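Got a structure for you, questions after.
Only one protein chain is missing from this complex, and each of the others stays in its spot.
And then subunit A:
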Amino acid sequence: MALRELPFRTAATLFKDARPAIRAAQPTSCRHASTEPIKEVEDASSFSIPPPSEELAKSFDPIERSKLRRRGKEPLPPSRFQYRPPKYYRGPLHPHQPPPVSDPASRLFVPGPFSLPRLEQTYQSTIASDLLTLTYQHYPPGYRAPKAPQRLREWVGDHPYFKNRPLRPPRGKGDVLRLITPPRTFRNIPKITRVTVHSMVPEAQENSAYLHIAGMVVQAITNVRATPHKARENVVAWGLREGKWVSVTSDLEREDAHHFLSKLIDVVLPKIKEWKGVPASTGDGSGNMSLGLTSDHVALFPEIEVNYDSYPPKMIPGCYITIHTDATNDKDAFLLLQSIGIPFYGKRK
């Protein structure tokens, strides 16, 4: 195609150099679409109009206005003015589509954020840049990283089904594919992505009150609705029976996670007596770390302390707190959690 157009294109290229001379003859002040015509259409901007006077603003009462408007009239039924989104999603071709989740009219709308957490601000202003400095790895200019060996196995054979098939995982049971840690840049500084609070109460199999109270406690300390879970299988050692409700979790993200962590680090952990800290051997190898709290520790949360008497005695559960980070190994996650103030003890794995 390019070859077919060649004569014309060649000519255009040759004459390209002649064009600037013609362009220079044009007037220097260029006319943008946004400047001139808008003045022709409208000479006054709405921003130049002064705000309403003090008296007018003081006397403005929206409730009174709406009452005045409705006086002497039959009130409209809510169906006439209140928009209710459909209860079920009936597919993209249905004429009645639900509004986006960010719309307050949506049934799935969750308000927030309500604040800018202190921990997040500290992370942005102090921790992130320190982590980048601490984990910086220098490569001289011109350095090319050695090629990483292929960790997955190829499908060898003539079978047509092997073409373009995803590679096979490594052989054997114990060989786990660890996450690859990319070179550290300012774009991939590890940060906290979410926090999971998990509380298992096997006593709930006999007496469901335990589960309700665990749910109340987890909900109170996390500010997120707790989700109950069933036991997946029988475990005799733990007294678990399959299909029974035994635990509650709640998943915290963004603002909730930051508030929860700062509450944990600044209020709860310092109050624990004779506590060595979080064992440094924690971590799942891919940047997520957990710590456990006993029921005595959970009772130290300010939300529980404020009405401790409302909870039945000895039914406040302990819980596990898993902090998920987007670090790809435990070393980086350890550094991040240390820098936000979680005390560790002992040796790392």
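Observations on the structure shown:
Here, contacts are C-beta pairs under 8 Å (C-beta built on N, C-alpha and C of every residue); 3 or more make two chains touch, one makes a residue touch a chain; residues count from 1.
The definition used in the following text is that contacts and distances are computed from a predicted model.
Taking the options "Large ribosomal subunit protein mL46", "non-specific serine/threonine protein kinase", "phosphatidylinositol N-acetylglucosaminyltransferase" or "N(6)-L-threonylcarbamoyladenine synthase" in turn, only "Large ribosomal subunit protein mL46" matches the UniProt protein name of the chain that is not displayed. Among A:S48, A:S79 or A:S125, only A:S125 touches the chain left out of the display. Of the candidate positions A:F109, A:W245, A:W275 or A:Y320, contact with the unshown chain belongs to A:F109. In the full complex, subunit A makes contact with the omitted chain through residues 1-3, 5-6, 9-10, 12-13, 16, 51-52, 54, 57, 60, 62-63, 104, 109-116, 118, 121-122, 124-126, 129-130, 133-136, 138, 140-146, 306-307, 310.
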